[in-house]
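With one protein chain withheld, the remaining protein chains of the complex are depicted in position.
This part shows subunit A:
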Amino acid sequence: MEMGRDLALLAPELTLAAAAMLMIVAEMFRAARLVLAIGLAGLAAATILTLPMLSVDATVFGGTYRIDLISGWAKLILLPGTALSLLLVRAEIAGRRREGSVQSLVVLVTLGALMLSGAGDMMVVVIGVVLTGLGSFALVAWPRDDAATEAAMKYLVFGAVTGSVMIYGLTFWFGGSGSTLFSKLGQLQGQTLVIITGLIAIIVGLGYKGALVPFHFWAPDAYQGAPVSIAAYLSVITKAAAFFAFAQVLRDLPRDGGWPLALAVIAAATMTYGYLAALVQTYLVRLIAYSSVAQSGYFLMGVVALGASGFAVPGILVFAAAYVAMNLGAFAVVLLAGRNLGDLEGFGRTHPWLGAAMVVFLLSLTGIPPLFGFVGKFYLLSAAVEAGYLWLAIIGILNSVLALGVYLRLVVPMYRTSSTEHPSEVGAVLAQGTVVVTVLATLLIGLAAGILPGP
């Protein structure tokens, strides 16, 4: 009886898991197209199954996994984002070695991301971190050249260390509250040292996943070593999942022990460092990698305000949706234009529509209204102000100016006259399709912000 209800609530996750298994089976027959078709069908089915459950607020398996606003919207954001990533993967590596394995791994990592987004229990967070981590290492290593191998090794070692620290630290919460459930964290009220120890563990573990300073070192290397489509995928899906997990963990934690302040400092450092580092990059993928690090800082503004502002959770969700659309779109344009800053030279003149789309993505990443990214940033800034972190909001807006400086470094060369050839690659149609979908989302969803979760 109880089990039946639980399974019904888990329909999207189960559908995706089944699709991932079928993809692996299909890959055994080296039927790459079939793998992709199963993956897309599974993602679509899971998305549709999520829709009627958006207003549900329940837990399954004894409270360890949550079906609530955060996990519902997480599915609506992560599943379509994954589908677009699959298209980009296909566009980039169609017909190459083990294409189907890459596709299957992507879907499995997304399954891990869903677990993180719905985590109601410490062990579920650990499983989510491991599941997303293992798949990601393999994805980064896929090109099998020196750069990719080195990046994957770094990623793996970093992941192993931070994961161990997280598991060790979480034992303090378990010891303090007598339970691995996050809903019991309220019992830690007053045990400041325990709160802080467990929190450091969470910050290390999830901060690594979300590429927060100072746990971001793996990100630029991994994005650079991996195929562009995989970099795009990792930069949006696993990162957004990390912040959904933050939201699940910290919304039950008493706001003492100064953790909001500690996170605020990390947020300020992350956004500032990310943009400053991005300013001096000459390699396009690295530049976007550092800009993604900076965006993590904005996500964290919402985390800082958890429990103190009604804007915090909607802010994280809306910004995640915007971020998935605009960052995937920007990476899709990079896939079409080339990995170096010089490849953008004159790109806006030879490809007016793709150039205009790139401008939209970059302005949205800056936070210019009425684009989608602005709505997200607006909610996050409101959350910070309402939670009493005006200084963090001020640092946030100052960084928006820095962001503009970073992104104009891409816009300006795009409209210079140049003779650089931009050969159209195989599979360009799929990448262009991704650009169309993401640019429409970036342009229009911000205007229709009423349909999104609000305070």
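Operating definition for what follows: a contact is a pair of C-beta atoms (placed from the backbone, for glycine too) under 8 Å apart; a residue touches a chain by one contact, two chains touch by 3 or more; residues count from 1.
Throughout what follows, contacts and distances are computed from a predicted model.
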item: Complex member absent from the view - protein name from UniProt, among "NADH-quinone oxidoreductase subunit M", "Gas vesicle protein", "Chemotaxis protein CheA" or "ABC transporter permease"; value: "NADH-quinone oxidoreductase subunit M"
item: Candidates A:M28, A:A58, A:V412 or A:L444 - the one touching the absent chain; value: A:V412
item: Among A:A20, A:A152 or A:A449, residue touching the chain not depicted; value: A:A449
item: Touching the absent chain when the full complex is considered, from A:L390, A:V429 or A:L444; value: A:L390
item: Where the unshown chain meets subunit A, residue by residue; value: 314, 363, 368-370, 374, 378, 381-382, 385-386, 390, 393-394, 397-398, 400-401, 404-405, 408, 412, 415, 449-450, 453-455
